[in-house]
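Remarks on the structure that follows.
One protein chain omitted, others in place.
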Amino acid sequence: MGEAIDLATAEIELDLSWMGKQGEWGTKVSPSKHGLTLADIQVGDYGNPPEFSDNMTGRPRGAGARNDSYRIGGYSIRTRSEIWLENASFLYEEALQRQWSSATDVPWHTIEPLPDDIEEAQCQLATFLTEVEFVAGDVPARWISETTPDYFEPRNVLLAQVMDESRHMDVFRKRALANGGGLMQATGGTAGVVGSIDLARDFTEMSTRLHISGEGAVLTIFRMGELMAYNDAEKTIYRLCAQDEARHVAFGVMHMRYMSEEAPERREEIESYLDEAERQILAGSQNPAGNQTASSEALAVLLGGGKDKYDEGFNKLMAIRKRQLQEYMKRVRSAGFGERFENGRSRVQGMIEASAA
Amino acid sequence: MAEFPSVAWFEAVAGVFNSDESYRGAGGGQCHCQAGIKVGKRVFLLVFEGFECAEVREVDVSELEPVDFYLEMPLKDWKAMVQDIAANGAASLHYTLNTLDLNREAGLSHSVHGDQYREDLFFRYNQTFQFFFDASARIKTTFAR
Partner (left out) sequence: MAKAKASQAAADSKQGQPGAIEGIPQPKFDWAGRSNQWGTRVKPGKHGLRLGDLNVGIYGEIPEYWPDQTRNPRGAIARKGVPPVGYSIRDKAGLWADSAADLYEEAIQRRWAPATDVPWETIKPLNEGLERAICQVCTELCQYANGDIEAISSWQHQMSYGYHEVKQFLATASFDGARQYEAFRKRALCNGGGLGLEGPGKVNRMILESRGGWSEAVTYLFLLRGTFTMTMLRYLERAAYNDAERFLYRHTLQDKARHLTYGLEHLQYAIAHQEDMALIMQQLMFIGDRIFAREMRDNVLREALAVIFAGGIEKAGSEGMAVYREMMTDFMETYLGHCSWLGVKRNLEMMPQVLTQYVTRA
């Protein structure tokens, strides 16, 4: 088949003309005190992600281009403001540094048999969290292959997120099966409903729903999980998941901030996503601390210390809701959309007052 | 032996923390932030860079403005936490930083600037701070009156 290049001879004359077609030359960076980080290699042209990317061949940013290279990407995200954030490199390095193993970093031996109602509530919550982490794994993955590699820094953060969510799925499954219980009934609250994270048609829309409202809420739940843990294993699980989740939330806040500054014409559109997200904050069954659901009842049992102390747990749950909403408001403010809380567009302040009443 | 709270105490803890590589894995790892520790009226500034607590100094309360977040409790509550850590080798269930933050009416973690993105560093680096205070189990502590 076809002509072969004659490589059988001992001496081959090399062309080497490609050496003159390479990217910007003479780049020399040294590791800083914290190693050789992505931030360290943002030098010259290599550190300048274009405002609009015409790279359809998957070329690493700054590499020499070939005119005859195949187009491999039908990238829908080719405008920087659509996915960029100022600290993506930092968040990616942080994610790499702070990975953990659910097999060996959780002190599983500290789990002792618990009263039935507590174990059942823990398993119900673990079932829900396994399910909800599926969303956060599936959805970012879908956007990664849609993004030009010219914006590889945010893409790498999303890859780290998929990894984190995968670990969360597995650690809650482990918890459900580790102490004489089992998985319980799925909530189904994470599938195809109108306005859900899956249905986002735009990256910023997805990020608003997933990173800001969705994961912000789950971060609070993880923190509460640490509070209501019955052993060191649960403490560790929730604490480490909360760390990961806080990183994902940080991505959303910083992307929204960048988008708001670089593409102010999209502010109104983003306000609409926030409107929708806020409607779901308490009503949606994706939020385990939301209106009465299997997960919120399980939380109240855990927080109170048993079914017979449900009322005490419920009051603590109210405190969770309040805290969740306060943190949400502060994050949205930090992202540059605080005005909605002053001009009457957002109902979140009212929700806080209602949950405190 | 070091007295809590003092620069000497935080430096002694930092010495243990910085030299134990096991704190760099298991969800620990590099940490870049400035945290304040407020014990009654006294304020200490901890600077974390990479794997280390690189700097400890006592500052005026007005210097809390630039820190990402600060942890505040009265001396008796700090003392209870440090004693619990000393007794158990690490914080027991009721004395972890996150639990104290949620259980205490006034919370534990605060900021002057009110920027949640920066306050969230308390969560993003929570295991590192827990490791840091857990390292205090390995020094002998006395308490100020």
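When the chains are written out, they are named A and B in that same order, and each has its own residue count from 1.
The criterion applied here is as follows: a contact is a pair of C-beta atoms (placed from the backbone, for glycine too) under 8 Å apart; a residue touches a chain by one contact, two chains touch by 3 or more.
Quantities reported herein were computed from a predicted structural model and do not represent experimental measurements.
*Asks:* Considering the whole complex, which of A:Ser53, A:Ser81 or A:Gln124 touches the chain not shown?
*Replies:* Once the missing chain is taken into account, the touching residue is A:Gln124.
*Asks:* Where does subunit A touch the missing chain, residue by residue?
*Replies:* Looking at subunit A, the ones touching the missing chain are residues 1-5, 7-8, 10-16, 18-19, 21-31, 34-38, 41, 43, 46, 57-60, 62-66, 68-73, 92-93, 96-97, 99, 101-104, 106, 108-109, 117, 120, 123-124, 127, 130-131, 134-135, 137-139, 141-142, 144-145, 149, 152, 155-156, 159-160, 162-163, 165-167, 169-170, 173-174, 176-188, 190-193, 198, 292, 294, 297-298, 300, 304, 307-312, 314-316, 319.
What we mean here is this: only the chains that are shown with their structure count from here on.
*Asks:* How many angstrom lie between the CA centroids of subunit A and subunit B, rounded to a whole number?
*Replies:* Taking the average C-alpha coordinate of subunit A and of subunit B, the gap between them is 27 Å.
*Asks:* In their complex, what parts of subunit A are in touch with subunit B?
*Replies:* 33-34, 90, 93-94, 97-101, 105, 219, 223-224, 226-227, 229-232, 235-236, 239-240, 242-243, 245-247, 249-250, 253-254, 323, 327, 330-331, 333-335
*Asks:* Can you tell me which positions in subunit B touch subunit A when the two form their complex?
*Replies:* That would be residues 25-30, 32, 49-50, 93, 96, 98-99, 101-103, 114-121, 123-127, 130 of subunit B.
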